[in-house]
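What follows is a short report on a single structure.
Only one protein chain is missing; all other protein chains are in place.
Our next item is chain A:
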Amino acid sequence: MKYSQAKVRRQSNPAADKRARSTGAVIARTGFADRSHSWLGHHREVAADSVRRFFATPMASVMTALVIAIALALPAALQLGLLNFQRAVAGWDGQPQISVFLHKEATDTAVSALAERLRSDSAIAEVTYVSPEDALAEFEQASGLGDVLVGLGANPLPAVLLLRPRDAKNGEKLQQLVESLRAQALTDSVVLDLAWVQRLAQLTELGQRFSAGLALLLALGVVLVVINTIRLHIESRREEILVVKLVGGTNAFVRRPFLYSGICYGLFGGFLAWVLLASGVAMLSGPIEALSSSYGSSFELSSPGARYLLQLSLGASLLGLLGAWLAVARHTHEIEPR
């Protein structure tokens, strides 16, 4: 265009000069390479701008991010708690075990004969004999009460047969097996430690479902919070949207800053959720370690690591993007030049 010739000449750009001289009014076009380069550039710019806008109103932004963080930290904490709980009870594999406590007067030969007979029983998969001496040694090690036992003189513990039933799922058969074991002459008492193992598994399952449901509900909450926040953003930038549309901005161009803002809220929310979680664990780990060591366990609360951070920020960013997309889809095409 000739009106820009003066400037063009000053910069001595011969190609542009020639173009300007040879034509009058031409429809301006931008090359593909230029456009794709600029497209990336625009993404970068908009991303940086969304972070700048986030911190331009720090109070409001952080409060929104904190709402997101709390909504995410709740199910994440529950998940982490369950994970720790499962780790704490990892020694118990959920297989029922039958303990047969034998009479103290039972002779070794009678006991080994009984063990042999039980081994040949088709309903029993495994038989382990724990002699009173073994039981005592194990008890001393686990409880640390060895000195007390020494004071007792005689070993108070009976011999035990630990049985693993073959068909653990069938409660009726298991009950029959327990009855037949009770009828043995050598048997003092029989304990089927099945119920609480199953209860434990069911409780864990319940907790997992509960946390999944809670997570789903709170994820919806996060999306709604982002929708509302982005809606306010759109409203406050109404003028800009109008002008951009009038000078030929596409819907994608109009959408972009808001999508990045949504990601921004999600990202910061996810990060804050991780911080909440980590500080919660740090706060609880002291008492929990003390508690577990009082039970003679070396259990330590595992803290949310880098994987949690990554998962939380990524998940929250996606939720933010989703919320922003929904808000933008609903509100930006209402803003059209009149």
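Following the convention adopted for this analysis, contacts are C-beta pairs under 8 Å (C-beta built on N, C-alpha and C of every residue); 3 or more make two chains touch, one makes a residue touch a chain; residues count from 1.
We adopt the following convention: contacts and distances are computed from a predicted model.
> Pick, from "4Fe-4S ferredoxin-type domain-containing protein", "L-arabinose ABC transporter membrane protein", "Fe-S cluster assembly protein SufD" or "Cell division ATP-binding protein FtsE", the protein name that UniProt gives for the chain of this complex that is not shown.
So the chain that does not appear here would be "Cell division ATP-binding protein FtsE", according to UniProt.
> Could you tell which one of A:121, A:140 or A:240 touches the chain left off the display?
Once the missing chain is taken into account, the touching residue is A:240.
> Please output the residues of chain A touching the missing chain, sorted low to high.
1-4, 6-8, 11, 23-28, 30, 34-35, 37-39, 41-42, 239-240, 242-251, 253, 336-338
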